[in-house]
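Excluded from the complex is one protein chain; the other protein chains are retained at their positions.
Our next item is chain A:
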Amino acid sequence: MLESLLELFDKYHLVAAFAVIGLTMYAAYWVSARFTRGKLHGSAIAIMIGLALAYFGGVTTEGTHGLADISLFSGLGLMGGGMLRDLAIIATAYGVQFSEIRKAGVRGVIALFAGVIVSFVAGAVIAVAFGYTDPIDITTIGAGAVTYIVGPVTGATLGASSEVVALSIAAGLVKSILTMIATPMTARLIGLDNPRSAMIFGGLIGTTSGVAAGLAATDARLVPYGAMTATFYTGLGILLAPTALFLVVRALF
C-alpha cells in the first residue's frame, strides 16, 4: 500500500510537486497572516521553509538537490530547476515599461562590474585571512563568492585543486542562500523599493537564484528589474575572474 503510494508520487513527480508547493505556500501565508500580521511576507516564509526542507533533504540523503533528492519529492527538482525558473522569470517581464529599465541603465552596468569585483575581493580577502597564499586558490575562492558557477569554472580554467573548487562552490551557495534570507530583512534599510534600486541590487548581488528568491520575498513586482541585470552577472564573472582578476591577484601574491 505505502509502496505503491510512493511509486505514484515518483511517477507523477511534477504534479506531486505542484501539490506540495501549493500546500507549503498555503501554510506560509497562514503563518504570515496569523503570527506576523503580514509583516513578514508569506513568500519569504515559504522560501525559508523551502530552504529548511532542503537542508533536511540534503542531510538525510547526502545528495546535492536538497529535498528533491528524496524520491517522494523528486518533482521539486524539475519545478524549481533552471528551465522553468528562467521561463517564469522571463514571464515577469510582461507589462514592464522599457523606459524604467533604460533609466537605470548606466547605473545597472556600473553595479554589475562593481558587484563582480566587490564579491571577488570579499572572497579573496577571506581566503588570504585563512592562510591561502597560492594565487590560483585565492582567485578560485574569490570567484566562488561571485557565484557558485563562476567559482568552479574559474577553478577548472586555472587548474585549482578539487578541495578548493568545492570550497568555492560552498561559498557561492552560502551567498545565494543568505541573499534569499537577508534581502527581505534589509530591503527597507537599503531603499530596495523601486525598479531602479532593484536593477542595481540585481547587478550587485548577481547570483540568479538568490536575487530571484530575495526579490520574490521582498516585493514580487521588483523581480523583473533585478533579474534583468542579474542575468548578465555570471557571464561577466566568468569573463573577468580567470583573466583580469587572476592577473591582479598574481601580481599581488
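Convention: a residue touches a chain if its C-beta (ideal position, glycine included) is under 8 Å from a C-beta of that chain, and two chains touch if they have at least 3 such contacts; residues count from 1.
The criterion applied here is as follows: contacts and distances are computed from a predicted model.
Novice: From the names "ribonucleoside-diphosphate reductase", "ATP-binding cassette, subfamily C, CydD", "Malonate transporter MadL" or "Translesion error-prone DNA polymerase V autoproteolytic subunit", which one matches the UniProt record for the unseen chain?
Specialist: So, among "ribonucleoside-diphosphate reductase", "ATP-binding cassette, subfamily C, CydD", "Malonate transporter MadL" or "Translesion error-prone DNA polymerase V autoproteolytic subunit", the name matching the hidden chain's UniProt entry is "Malonate transporter MadL".
Novice: For a quick check of understanding: of A:P135, A:G155 or A:P224, which residue touches the chain that isn't displayed?
Specialist: Only one listed residue reaches the unshown chain, and that is A:P224.
Novice: What does the interface between chain A and the hidden chain look like in terms of residue numbers?
Specialist: 17-18, 21-22, 24-25, 28, 43, 46-51, 53-55, 57-59, 62, 64-68, 73, 76-77, 79-81, 84-98, 100-101, 107, 110-111, 114-115, 118-119, 122-123, 125-127, 130, 141-142, 144-146, 149, 153, 166-180, 182-183, 186, 188, 190-197, 200-201, 204-206, 208-210, 212-213, 216, 219-221, 223-224, 227-229, 231-232, 234-236, 238-239
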